[in-house]
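Take a look at the structure set out below.
Apart from one protein chain that is not included, each protein chain of the complex appears where it belongs.
Letters A, B, C and D name the chains as they come in the text, with residue numbers starting at 1 for each one.
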Amino acid sequence: MSTPLARKLLVTASPHVRSQDSTPVIMWNVVGALVPVIAAAAWFFGVSALLVIAATALGALLTERVIGRGGTIADGSAMITGLLLGLTLPAGSPLWMAFLGGVFGIGFGKLVWGGLGQNVFNPALVGRAFLQAAFPVAITTWPTPGGAFWTLKGDLFAFPFTRPNTDAITSATPLGLLKFEGKGTELLNLVVGNTGGSLGETAALVILAGGAFLAYKRYLNWRIPASILLTVAVFSTVIHLVDARRPDALFMLFSGGLMLGAVYMATDMVTSPVTNRGRWLFGAGIGVLVVVIRIWGGLPEGVMYAILFMNALVPFINRATQPRVFGTGRQAAA
Amino acid sequence: MTAVPSVQPVQPAGASAFVPGSPPPATLAADIWRGIARENPVLVQFLGMCPTMAVTNTLANGIAMGVATLFVLVGSGLIVSLFRKYIAHEVRITSYILIIATFVTLADMILAATFPAISKALGPFMPLNVANGLLLGRAEAFAAKVGPVRAVADGFGMGMGFTLSLVLLSATRELLGGGSLLNQDILGPRFEPWVFMVMPPGGFLTLGIALLGLAFIIERRRRRTQEAA
Amino acid sequence: MTATHHHGPPAAIQPSKSTPAWRLLLTLALAGAMSGWLVVTVYKVTLPAVRKYAAEQVNAAVREVLKAPARWDTLYLVNDALTRTAPDKADLADIPKTYVGFDASGNRLGVAITAAEPGFQELVTLMIGFDPKSGTLIGFKVLEHKETPGLGDKIERDTAFGGQFTGRVAPLRGVKGRAGKPPSEVQTITGATISSRAVIRIINHAVARWRPLLEAWDRGRTQ
Amino acid sequence: MSNLAWIFVSTVLVNNFTLVMFLGLCSFFGVTAKIETAWRLGLANTFVLLLTAVGAWALNTYVLTQTPFLRTIAFIVVIGSGVQITEMAVKKYFPVLFRQLGIYLPLITTNCAILGLALFQTSRHYNLAEALVFAIGAGVGLTLALALMASIRERIEVAEVPVIARRMGLVLVIASCLSMAFMGFAGMGSVP
Partner (left out) sequence: MKLSSGFRHGVHPREEKELTSRLPIRRMPFPDEIVLPLRQHAGNPAKLCVEVGDHVERGDPVGRADGWVSVPIHASASGTVTDIGWWPHPDGSMAMSVRIAVDRYAPQVPRPRMVPHWEGLSTDDVVRAVQDAGVVGLGGAAFPTHVKLAPPRDYAVHTLIINGAECEPYLTSDHRTMAEYPARVLFGIRVMMHAMDVDKCVVGVERNKPDAIAALRQALPSDLAITILPLTVKYPQGAEKMLIQAVTGIEVPSGKLPVSVGVVVQNVGSVAAIAEVFETGLPLIERIVTVSGHGLRRPANLIVPVGTKLRDLLAFCDGVTPDAAEVIVGGPMMGQAQANLDAPVLKGTTGVVVLERHETRLGQVYPCIHCGRCLEACPVFLNPSLLGDFARVARYDDMVDLHLADCMLCGSCAYVCPSNIPLAQLFQASKVALRRTKTGAA
């Protein structure tokens, strides 16, 4: 009788099979889901959008390549960081700033922590928070959407480390208009995204569609966006009812970076809780902070800071919402 | 308390009295250099973090705080060392604090009289230096156990180490954060300042980067010697 | 202090019996006395310079916000009323006061007061010069602030912003874009709306608070 | 916003004692490896901060009216002995509490948050009520920062942190990120 297996046998520990999803598959699917969002940004802001996003992505990928352990670009997470960072910037950002943001986000938001999976704060938002603190004027100068595709929306090619010329046509964001001038914005424009703002805050419907796809594939946990959007809606409705000058829930939901943040950034599993109860809490915390900062804070928009603040609380939340181990609770005694 | 064992270590006659528990004998240069390099108060011991972070947003503030601290270190070191035999063990901490607070107050008043603008910019952080763990630490661990010359040398070394660290941090922060040094424009009018650097997170980050750089150098040297071995 | 265990050196060099209490007290008393003497001496030496600097600061500020008065009086706010006599306190800096400025011919130009309220980050302290009769502003100066360099600190450095206050009448209203005709409108700084609004708010509150006090003072003098 | 409320919100969030004002950093970096320790240190600190607020207010109002230049010395001596007395009193009357917090009390003497509270409360001319709210805000802010730092450090203990960042480098990056997260509260209370 011949040996049925002439080759060497594979010996691994159990379990010997695994589910289909792997980390790179998840990451690259998120990248795929971001493509329509980027396309929408390009539709509104023209080639500037593509250039800014390319610069952040380049900064992120190069840093991952140079400082990170070898071969980690292929897992796709640095690509997400780069793309998302780009989507949070205004169309007119000088490319050197965008690039620097990518370097900073990956360098100090991810690699010093040990790379993929080890960081506590969302790397894209660390990069964005750095840029906003370093260059508050340039990062809050919002070009007006529209115009020819090839028109640059600002001094994109400002020489590295020099001050950009600010002569592009800019317009305040809906939140800025509301906070500083007490003016509202037409809801239709908000939903369609035809307003001033960062590249990714202008396409709420596209973002929602991408989120629905990822939630369906279970690549993101639907509880986080659901919790954030629900909290913002309820909280702002209450405030609107108490004081009618305050914006209503629809305005709150569709203005600013809330959609992008809720769907793509708060859902980063590395920087969000691992338990479902924790995810509800995390989302609710973000929702409350967003409304508080938008209404009582000094800044017109608070999504970034809300997410970063709740990121800091994640280890805490994880501890507090640890599930009850089987056979250790009340029912166990029964 | 148990009686002191009667068998005391015999001191070699004429040699400087070496008390067990006190710092080992060293040359003056070594006493000074220790504070600057191997036991740098900021970069190695992480002492006096609050003044370090709070005042290093401009070079002038950094220098002022550094020099004032140097003055306090030397002065309090000298006094503590001179009176070390007379300060009873039980009240020594209180006495040290008193001595340090006196010198800090002096430094504060002198700064206010000579560089009022800097004094105003430092605000309460100048008197806060009293709580700087570095000062009490040197008094307790060094000055109280050695002669005045060594105490002064140590205070000078630590003060220099502190000042140099502050200069490094504040120069970086002012240069990137404002394009200038000592309020003199360096990087030109076209430079876009990184406001981040002069804000609180920039303070933490600058020190963080300094520590990362230091650790990188040390690690590389360790690898080299390992490879050589 | 009992023998502290936290800082104790090795047992070998600890004193074999504890020091008597009187010696401890004496040590501390001596140290305290010496420290006190030293501090007082240096205080006396440096005091003139410090006083001079503080006075210069105030002089410069008053001169700026009242547009170079020939002389001015200082009034102190004690028990909710203005008085010319300074209360008996070493640190007069703590006491709210107003400087009443006059021109060479003795006509009152206006009064200068200081006021502080939250800005974008921390308290913003202003000195404000205005005419208590009409509420018309003469000028203001930022004495202290912690606003963001490059943004909020424009309230101090942006001359276009600072220059538009003279002649405006409180209460002021900040508007974005070009300020309109009404004498109460002031244009805020783009990118520092919050800080500029804080300045306007501080001015409005301060004028509202001090005008009745000064009117009462005026009435008291005319009677 | 009322003055007391602003003082509280400002001290906890906008100008967080540790992350924005840079006070109490030694314990922020030194005693935050474990979360329980951080809680207790925060509690002990809040307690001493409250005592200090009252003490400093009393000194300013009744003792130092003519000699402001002796403030620093008076504060530090009073705080130092105050902590000692508190330690002894707590040890004697609340032995359980002492076992929980006692070892942190001496640490607090050389913590500049305490002296800083006294000095800031003086330079801002706070009255007693304001000083107390300031102290509570400072304590809450300090505890929040300590607890956040500790919980993050517990997590990175099992992370694959690069060698060069392992000792203190990463801790400062964390402090920087936390400080950035708190920047979102800037301007809070200054907008009507």
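Keep this in mind: contacts are C-beta pairs under 8 Å (C-beta built on N, C-alpha and C of every residue); 3 or more make two chains touch, one makes a residue touch a chain.
Fair warning: this is a prediction, and the values are worked out from it, not measured in the lab.
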Displayed chains contacting the withheld chain: A, D
Listed residues A:9, A:188 or A:244, member touching the removed chain: A:9
Selected from A:115, A:225 or A:302 as touching the chain missing from the view: A:115
Residue among A:273, A:287 or A:302 touching the omitted chain: A:273
Contacts of subunit D with the absent chain, listed as residue ranges: 157-160
Touching residues on subunit A - with respect to the absent chain: 1-5, 7, 9-19, 21-26, 75, 114-118, 221, 269-276, 279, 318, 322-329, 331-334
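One rule holds for everything that comes next: only the chains that are shown with their structure count from here on.
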Mean-CA-position distance for subunit C and subunit B (Å): 33
Between subunit B and subunit A, distance of the C-alpha-averaged centres to the nearest whole Å: 43
Interface hub residues of subunit D, defined as touching at least two other chains: 69-70, 73, 165, 169-170, 173, 176-177, 180, 183, 186-187, 189-191
Residues of subunit A whose C-beta touches two or more other chains: 108, 112, 130, 133, 136, 298
Contact set on subunit D toward subunit C in their complex: 6, 10, 14-15, 65-70, 73, 84, 106, 124-125, 186-187, 189-192
Touch list for subunit D against partner subunit B, complex: 19-26, 28-30, 69-73, 76-77, 80-81, 110-112, 114-116, 119-120, 123, 163-173, 175-177, 179-180, 183
Of all residues in subunit B, those that touch subunit C in their complex: 1-5, 19-21, 86-95, 98-99, 101-102, 105-106, 109-110, 112-114, 116, 140, 177-178, 193, 195, 198-199
